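This part shows subunit A:
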Amino acid sequence: MSEQIEQALSRKYDAGFYSEIESETFENGLDESVIRRISAMKNEPDWMLQWRLKAYHAWLKMDEPEWAHVDYPKIDFQEIAYYSAPKSMKDKPQSLDEVDPELLRTYEKLGIPLHEQEMLAGVAVDAVFDSVSVVTTFRSKLEEAGVIFCPISEAIQKYPELVKKYMGSVVPRSDNFYAALNSAVFTDGSFVYIPKGVRCPMELSTYFRINEQNTGQFERTLIVADEGSYVSYLEGCTAPQRDENQLHAAVVELVAMDDSQIKYSTVQNWYPGDENGKGGIYNFVTKRGLAHTNAKISWTQVETGSAVTWKYPSCILKGDNSVGEFYSVALTRGRQQADTGTKMIHIGKNTRSTIISKGISAGRSNNAYRGLVQMGPKADGARNFTECDSLLIGDQCGAHTFPYIESRNPSAIVEHEATTSKVSDDQLFLCQQRGMDAEKAVSMIVNGFCKEVFKELPMEFAVEAGKLLEISLEGSVG
Partner candidate 1 sequence: MSQWLNEVIESASATSDFLAPFRKQALSSLEQAGWPGRRNEAWRFTPLTSLEKREVKHVQQAASAQPPSIEGLSAFELVFVDGKLATDTSQLATPEGVTIASFDQLDDTQKQAASEVFGQIKPARHIFGLVNDIASTQGIFIDVADGVQMDQVIRVANLVTQDVDAHTRILVRVGKGASAKIFEHAEGTVASMSTAFSEYAIAEKGHLEHYRFAMMTGQAKQIGGTHFQLGDESTLNSTVVGYGSELSRLDVDIIHAGEHADAKMNAVYLLAEGELFDLHSNIEHTVPNGTTEENARGIVGDRARAVFNGRIHIHRDAQNTLAELNNRNLLLSRRGIINTKPELEIYADDVKCAHGATVAEIDEEALFYLLTRGVNRSKALVMLNFGFIQELVNKMPDAAIRQWLLPKLNDRFAQMEVK
Partner candidate 2 sequence: MLKINNLHASVEDKSIIHGLEMEVKPGEVHAIMGPNGAGKSTLGYVLSGRDGYEVTEGSVELDGADLLDMEVEERAQAGLFLAFQYPVEIPGVSNMEFMKESVNAIREHQGKEPLSAAEFLKKAKAAAKQVQLPLDFLKRGVNEGFSGGEKKRNEIMQMILIEPRVAILDESDSGLDVDALQVVADGVNSQRDGERSFIVVTHYQRLLDYIKPDFVHILADGKIVKSGDASLAHEVEKSGYSFLGKKYEEAEA
């Protein structure tokens, strides 16, 4: 029976192709001059360069975190190239017609057509290829509503005041080892600003693609939702199939001003390495949102890729009545390792948070939920509810739960529950007796297990992204 389950789980990685695109790539290595060159390539103002350098010097003094339940060889940060961009991007194409057709084909192959007329209705895309943003669609339509959606490199030029004010305000430069590294060497990413009272007229999304060998991708995303505004944002990511590990260390900062709402969804499908654990992306990401009064930040993630995942999208619930949510499905197979979860920091009164985490472990993988719920002394009436469920498929994998709870307020309520279960032979037998094959049966059971999370994905993506990005197990999304 378990062999059938294994088969059902072993799908090939469709996004594993490499695009023949002539690129300009820095030689491997990191020192101050590399940071100066990145800054110069991006034509950055001096304040940005100084910010990067401060981060770099902080990073030099920091240690790689070792507390996560993951095991991988030490990364040599001098063996990574910190910048790579298609040569064709050098002259900054002004419209889609000027973009290298090979680049566009790459995205088409991934199911992300960048021609606006072919796109999913109501979704604007920023496509980031290695270290640069290729194109951002629907910009004029968004501009009409006053929404800014552009590569962060462009935002630094065009909206320096906004960037200066908010970059590093949620994830400080020297927050942790990987965030500091990112702050020093980030190359591109998306910037979003939703003005007061505006409901963003379409879904925004960024699609990240690592293509070149030995390059790290260090993108930085900053989303600011001004008072009373609303935005829903989705990111997707893939990389070619290679034998070497590659590093992806991103930083995402969300600022939700009073009464605003940010919904951030991730479909993470970086190359996970082969069945024996060879190759794959190290996905070491810092994501954090700051919620002011009555604001709401909702993180939804579907994590199926990467060799090693180290990621804790968090909410700082600073304003009274602010709300934080975290919905996660993490699937690990083969030799994948995931240590992921969230932090809910309750500072304001009557703040609320919900954590629903579904971990599915198969093969020889290890899947850990790690979370922190903290009730500060002023968080009167704050509440948290956490549910962590693990599903084990096979007897060679591991499922782990490490929830930290701290309360300093007598009127705050924290509830945490965790369970484990397996796809039982009985369940499989029942499905098969009713005429389903094993693959369909496993898919169905897993999908049922993840339902609470899938329903949080934006409609446009739940259907389309499911198909395009193999949102989870083959055939498990109906």
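We adopt the following convention: a residue touches a chain if its C-beta (ideal position, glycine included) is under 8 Å from a C-beta of that chain, and two chains touch if they have at least 3 such contacts; residues count from 1.
These made the cut because all candidates are chains of the complex that A comes from, given by their letters.
As the structure is a computational prediction, the values presented were derived from the model and not from experiment.
Participant: Okay, in this complex, which of 1 or 2 is up against subunit A?
Facilitator: 1
Participant: For a test of understanding, state which residues of subunit A touch candidate 1 in their complex under the given definition.
Facilitator: 67, 375, 377, 390, 392-422
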